[in-house]
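With one protein chain withheld, the remaining protein chains of the complex are depicted in position.
Moving on, here comes chain A:
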């Protein structure tokens, strides 16, 4: 045991030579205790995840048995009826579409702000702006939801009219109205909500770029933007992916803001402007209070699907980061 540990801990001062016998004993005991502790902590996380999955599955099965439609392809949600008919199709679609749209809008802006804060703005301006961004992250989501529903719907309706009048030939802007509680409204509100998370995480990521790599790019004659493209963005890529994934996690799970701003319509449509849209989490919030036992079980089944979507997203992100690992050295 101690032989083994000596070869695996080159930092050990005894390895560096010097006279006398090699010390034995307690150091390795402490190391072993720490290893056990770390393993235990790691496995606890796994156990909790498995337990949650098992709980969801057990609670979901009764309603899935009772469902007289195909749960995966049916769009509507009549889980309290008898016989209950409900399906995840529209909700899963709405969840993915609103989150994706929110990220498409938020990520470029967030990265732009983060780069501005780290590489362009004067230090004092940057810290003030950073403070306000962090403040935005602290606003509760119900506030965003109410603001979106009561104040932001008007402007978004005007925007919808504009988009339809000018780009109506694109199917996603095809709706003639009425406008209001639409996927557009929901995903813009969602974008504003994920913006601060993605911004402050990617700001941290960009600050980590080694100065000597930035200087290497500048010394080759790069402009500031070229330096960012050569040194900062590639180095930060795993971190940016992680930041986007955390934003996506927030977007996928967002409940109340979307319950307040989407149309709560069970449809599968890429029409962004008309009254439309619903998500798994928003549907749970809207339906839970009035649900009977089968209804609750059905909502839990939908929660299981959300869990699965989040898992797939995270595994994909890991895979992307992992594939490039040898080029990322300490960064990954």
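Note that a contact is a pair of C-beta atoms (placed from the backbone, for glycine too) under 8 Å apart; a residue touches a chain by one contact, two chains touch by 3 or more; residues count from 1.
Throughout what follows, contacts and distances are computed from a predicted model.
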Q | Choices "Phosphate import ATP-binding protein PstB", "Lactate utilization protein C", "Sarcosine oxidase subunit delta" or "Cytochrome c-type protein" - which one is the UniProt name of the chain not shown | A | "Phosphate import ATP-binding protein PstB"
**Q.** Among A:79, A:231 or A:309, residue touching the chain not depicted
**A.** A:231
Q | Contact residue for the chain not shown (choose from A:116, A:137 or A:222) | A | A:222
Q: Extract the touching residues of chain A with respect to the undisplayed chain.
A: 123, 210, 212-213, 215-223, 226, 230-231, 234-235, 237, 324, 326-331
